[in-house]
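Excluded from the complex is one protein chain; the other protein chains are retained at their positions.
Should a chain be cited, it is by its letter among A, B and C, assigned in written order, with residues numbered from 1 in that chain.
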Amino acid sequence: MIFNSDNVAGAAPEIVAALVAAATGPAMPYGADPWTASVEKKLAAAFETDDIAVFPVATGTAANVTALSAIMPPWGAVLCHEASHINVDESSAPEFYTGGRLVGLAGEGGKLSLETVERALRTIGQRGVHQVQPRVLSLTQATESGTVYTPDEIRALSSLAHEKGCKVQMDGARFANAIAHLGCSPADVTWKAGVDVLSFGATKNGCMAAEAVIFFGKDKAGDYANRRKRGGHLFSKMRFISAQLDAYLEGGLWLKLARHANDKAARLAKGLTALPGFGLLWPVEANELFVTMPPAVIDRLSTTGAGFYRWDEGSIRLVTSFATTDEEVGQFLSVAATAAGAAA
Amino acid sequence: MIFNSDNVAGAAPEIVAALVAAATGPAMPYGADPWTASVEKKLAAAFETDDIAVFPVATGTAANVTALSAIMPPWGAVLCHEASHINVDESSAPEFYTGGRLVGLAGEGGKLSLETVERALRTIGQRGVHQVQPRVLSLTQATESGTVYTPDEIRALSSLAHEKGCKVQMDGARFANAIAHLGCSPADVTWKAGVDVLSFGATKNGCMAAEAVIFFGKDKAGDYANRRKRGGHLFSKMRFISAQLDAYLEGGLWLKLARHANDKAARLAKGLTALPGFGLLWPVEANELFVTMPPAVIDRLSTTGAGFYRWDEGSIRLVTSFATTDEEVGQFLSVAATAAGAAA
Amino acid sequence: MIFNSDNVAGAAPEIVAALVAAATGPAMPYGADPWTASVEKKLAAAFETDDIAVFPVATGTAANVTALSAIMPPWGAVLCHEASHINVDESSAPEFYTGGRLVGLAGEGGKLSLETVERALRTIGQRGVHQVQPRVLSLTQATESGTVYTPDEIRALSSLAHEKGCKVQMDGARFANAIAHLGCSPADVTWKAGVDVLSFGATKNGCMAAEAVIFFGKDKAGDYANRRKRGGHLFSKMRFISAQLDAYLEGGLWLKLARHANDKAARLAKGLTALPGFGLLWPVEANELFVTMPPAVIDRLSTTGAGFYRWDEGSIRLVTSFATTDEEVGQFLSVAATAAGAAA
Partner (left out) sequence: MIFNSDNVAGAAPEIVAALVAAATGPAMPYGADPWTASVEKKLAAAFETDDIAVFPVATGTAANVTALSAIMPPWGAVLCHEASHINVDESSAPEFYTGGRLVGLAGEGGKLSLETVERALRTIGQRGVHQVQPRVLSLTQATESGTVYTPDEIRALSSLAHEKGCKVQMDGARFANAIAHLGCSPADVTWKAGVDVLSFGATKNGCMAAEAVIFFGKDKAGDYANRRKRGGHLFSKMRFISAQLDAYLEGGLWLKLARHANDKAARLAKGLTALPGFGLLWPVEANELFVTMPPAVIDRLSTTGAGFYRWDEGSIRLVTSFATTDEEVGQFLSVAATAAGAAA
């Protein structure tokens, strides 16, 4: 009954099996191995384009900040949601890698609105060299609030950003959950919608430690390879990152795992909102729930051994994963019902 | 017959088994898991002291540069061997993380002499704020030349460094091979000899991607944890790094693997030096050989499919690993003998 | 009739004379000259303490960011007003020098309230290494809104900051104007009120290019000297910065010049607020006025040749200086009256 985070889960059996298989025999280091080559092919297929540059890394923070550093100058600003991971959970890694600044913007349900971004682009950096200049729009898909941008929303935001000389970076730590929700092609919410570079997350969704930085357009990668290396993020035995990604992409495993997580979140949402005094802060579109309830109920829930984080006052966050079972969902609904009743 | 590098090998079966075992069930993220706790205990035992601070990371470059950044100011200089990994194989990662400068010093067989370090400490930084100031002495154990510092050598160098206000960092990417050669306690060439922080390498010696930064003295770690995070090197599913290290340390596996690699290197050395015109640049004390031979022989060897790197003119580098077999050694000796004969 | 900024003015005659006098004959470089020694003595007298460390630099940005870099780690956050110079007018210099992050906070009249800072200190950085940690509170005196913190306000803010492990930095680009307004001792709003380091500005108040970074407590300067040098801000012919500061401090010139500027601002304020439809955004306590008026009046004023900047809609900013004359004030009041009448 641990719903603290999807990083609490282990690894999917298929991922584990792939690592075991990859462990024997020699392979050239630093990405010159067959697993890395296979990942590139599978991502090209999944994203319906050969014009991509793929760079495996091992943490989400590494994926985000190395990508940002490759697409902006050190006097640039990144427009992002104020609750985005780069803004609240990556220490000063963005400043360290980019040399520039994050500008956190407010937005309902973890999403940036066109109006908000338009205003920011219009007002930030007007005084030329005296100020940081917006150069990147960073979108999180799925968002930190468990919501999902539609292809239309991304297209409109990207179009605006490009008009103003910004690149578009997508933090896809939960990209699979977004695609599972939308049912669209990965291309529809990335390069076809104007995204320049994606942090394609896999760790939270069944891998051990594997992410891929994907530039949509080989020429957009610029000097990324040099920057990954100087960040200490180039793995000698790269095969062990790539083998995870390879299995993750094989036969649509990534979407299967994400659908599982999303489904459990939906079940939790359905069950919890049926309880008296319970509600949702935002629609449950991926694998995160933000549930409102009377403070006394939260206090009671805290004593049940159920794992979750308190959010703002009067709400908690629950995260499901590929490993969440119906039994766990049922257990949580049960203790929640008890807590709701007892508190009432 | 691939002797290009020890990073060409896969992973030892015990490491793989540990990962498989660690993959199931929940565990708290970012190091609050039992594997990480176990690694700390095993390292304390191996190094015969509880006063250590242990931080798992996943690449050797990450281990080195995050450690350096935690023990020196941005106007500091790191004295290191000119052929050390930080100086020639980590791009500008040292500058990126530390903000300071590397000063590469010459030294026979990959080792720094007391005289060389003494002179550097005496002459570098004399003009105060106008110059970078020596603040770290970095030693590589085993060295990039396949040689090993004795405890006495390290003690003398560390003592000198400390007298002059420098900390001592040890790049132990092949630390296991050094200990296997020396037959001493790990403590003897680290904290007992004055080393302040060690990059305890495991990747090259049978792990997939696992290193531990070990501060000898909990208080010496300073703000290392913050620096690891802002470098993007804090893993959410830390258990998968720690499980590797845990198995690596279990029952002396790490030394067993290293002894295996060293033994194969010794066999290669013995066999090769028996060939006419063959010699060694430096003593073979770990798992690397630098073999001199007539250029024509090198050219012939290059056509045999044997994997190795050319070093300076007239020499090649061979690296053995935990996975090297006697059969491979035999094969190489055989083609080398043929090449030697044909060329002669 | 140029009220765009105080940096539009030239230099005060006394400053110019001091430079002329300093130009002849040899002097040891990098601060080992009599002018620099004299500045230290005069600042010690002005601030009523010998326990200060003084470092002349030449730009306000340099003063602020070098000081910040010396008192915080690269994973730290600086709490500052959202309209502060470091937050809106120094590009990414703060990130460049500190490696950390600015957190801009709202506050009426350019001032941070105790409540705002308390909330920020309570909420920012709660998730440990995952987040930047507040380490500096930066106060601007006088503020960018032309207001001035009282000694009590600074004392309360500093006390809170220190309790939470933060240092207090003061951006005193217009420090003289603040002291001229308060009529207190410089000590009262700095070290006696808990300020750890001050950017003592002189450029805007009659110097050519001269600021002094003053640490209150010689031991607080840490490695500042090294950081100034590596920023490129250590002047070889330091005498020419110090000679300006020396004259600036001689006989209270700095306060005389500031009183002049403040007085002109007060006259402007008095005259303008007497006009129909005119008002002030904030009290005029230093040498900046933020004047509200009908948009049509602003448009008319823009055509008169009077120099000023539009602020938010419906307001303009006027800045007076040591060089502002009563004639200029009269001229502006005259055209403003005409514009007010014409627009009405």
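Here, a contact is a pair of C-beta atoms (placed from the backbone, for glycine too) under 8 Å apart; a residue touches a chain by one contact, two chains touch by 3 or more.
Note that this is a predicted model, so its numbers are computed, not measured.
> If the full complex is used, which shown chains touch the chain that is missing here?
Counting the whole assembly, the omitted chain is in touch with A, B, C.
> Of the listed residues C:L234, C:L272, C:V291 or C:A306, which contacts the missing chain in the full complex?
C:L234
> From the list A:D50, A:E108 or A:D223, which touches the chain that is not on show?
Considering all chains, including the one not shown, the answer is A:D223.
> Just checking the interface: what residues of chain B touch the absent partner chain?
Here the touching residues of chain B are 74-76, 88-92, 95-96, 99-102, 127, 129-132.
> What does the interface between chain C and the hidden chain look like in terms of residue numbers?
2, 4-5, 7-11, 13, 15-16, 19-20, 22-29, 57-62, 65-66, 90-93, 96-97, 203-204, 208-209, 226, 229-237, 239-241, 323
> Contacts of chain A with the missing chain: which residues?
Missing-chain contacts on chain A: residues 30, 73-75, 129-130, 133, 223, 225-230, 234.
The rule we apply is simple: only the chains that are shown with their structure count from here on.
> Which chain is the middle one, judged by CA centres?
Checking distances from each chain centre to the full centroid gives A.
> In chain A, what residues contact two or more other chains?
90-92, 96 - these are the residues of chain A that touch more than one other chain.
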